[in-house]
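A single protein chain has been omitted; all remaining protein chains appear in their positions.
Showing chain A:
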Amino acid sequence: MTPGSTALAEPAPPAGRKLFNWKLLLGVIGVAGLLGLSLLTGVYDVFGADDGDQMFAITRIPRTVALVLAGAAMAMSGLVMQLLTQNRFVEPTTTGTTEWAGLGLLLVLIVFPSASIMERMAGAIIAAFVGTMVFFLFLRRVSLRSSLIVPIVGIMLGAVVGSVSTFIALQTDMLQSLGVWFAGSFTSVLRGQYEVLWIVALVAVAVFLVADRLTVAGLGEDIATNVGLNYNRIILLGTGLIAVATGVVTVVVGNLPFLGLIVPNIVSMFRGDDLRSNLPWVCLLGIAIVTVCDLIARTLIMPFEIPVSVILGIIGAVVFIYLLLRQRRRA
């Protein structure tokens, strides 16, 4: 992103890093291959049957697009959240954001049973925003930056909100629907129902534009203020972006556990934390992991499917524990 950086006759790369290089190209090709595989995987014979083309357009393409958008969105939300809380173990499913989005969705459906998908999403986004702010305010009040306490607080908060949702669902006979939403799955992604996911593409653009400010916020309130940034405004902005991404994904796909946690950590291990040059990598890796998990979920008990959140939960938990142990060793 530094147009004239080649003019510097120094061996050291400039502080502003280049976005595109051959490695990223390889990554894009690899992910494209996975997506191609996703298009070809399924029980229905899209090439042999008469209405194969139609089925391909109705289910396969939407599903694959949804994998791209949801994978990128959740990985990115995790990254932004980790910067804002200055904590490596935080992401929308370990801070209660997803549970809040679920609660918002449930409340909208109870109050307006015939709510459109946009209305449901609005409910989920608002609840996700409120919930994430509650979490951030709590963190500021107790000023707990200890790396493990923060996600524990978040998981507790999420559990409480999840219990409230369960209680309300029990009272209103919606427990089964609740279970279906929370088990993140791309099975029901069909043409005409997933298009709102494109909103997260706008969120990705917005995150890219404010990437530097978010990185500075990741250095803490003092440093951010020192270089003349309004810290509280960045927190609000970042929370808003996370809430929109999480809300939309929760409504369309459901809960994608650990994705936002493992992806930024892996990218950071290899590339450090320059947000803007990392964003394409975070999006790519998020897409790759979700796609692989969805492929496993689709093929393991063919012709049936396992919710992708089950696979993600297992893989994510293993990586999470590895990261924890690794940090212990370093500390």
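What we mean here is this: a residue touches a chain if its C-beta (ideal position, glycine included) is under 8 Å from a C-beta of that chain, and two chains touch if they have at least 3 such contacts; residues count from 1.
Criterion: contacts and distances are computed from a predicted model.
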| item | value |
| --- | --- |
| Protein that the absent chain corresponds to, by UniProt name, given "Sarcosine oxidase, delta subunit family", "ATP-binding cassette domain-containing protein", "Multisubunit sodium/proton antiporter, MrpC subunit" or "Response regulator" | "ATP-binding cassette domain-containing protein" |
| Touching residue (missing chain; options A:Q86, A:S188 or A:T299) | A:Q86 |
| Given A:T41, A:S188 or A:S268, the one touching the chain that is not displayed | A:S268 |
| Which of A:V130, A:L175, A:A206 or A:L229 contacts the chain that the document leaves out | A:L229 |
| Hidden partner interface residues of chain A, rising order | 1-2, 4-5, 7-8, 10, 12-17, 82-83, 86-88, 147, 211-213, 215-216, 218-223, 225-230, 268, 272-274, 276, 330 |
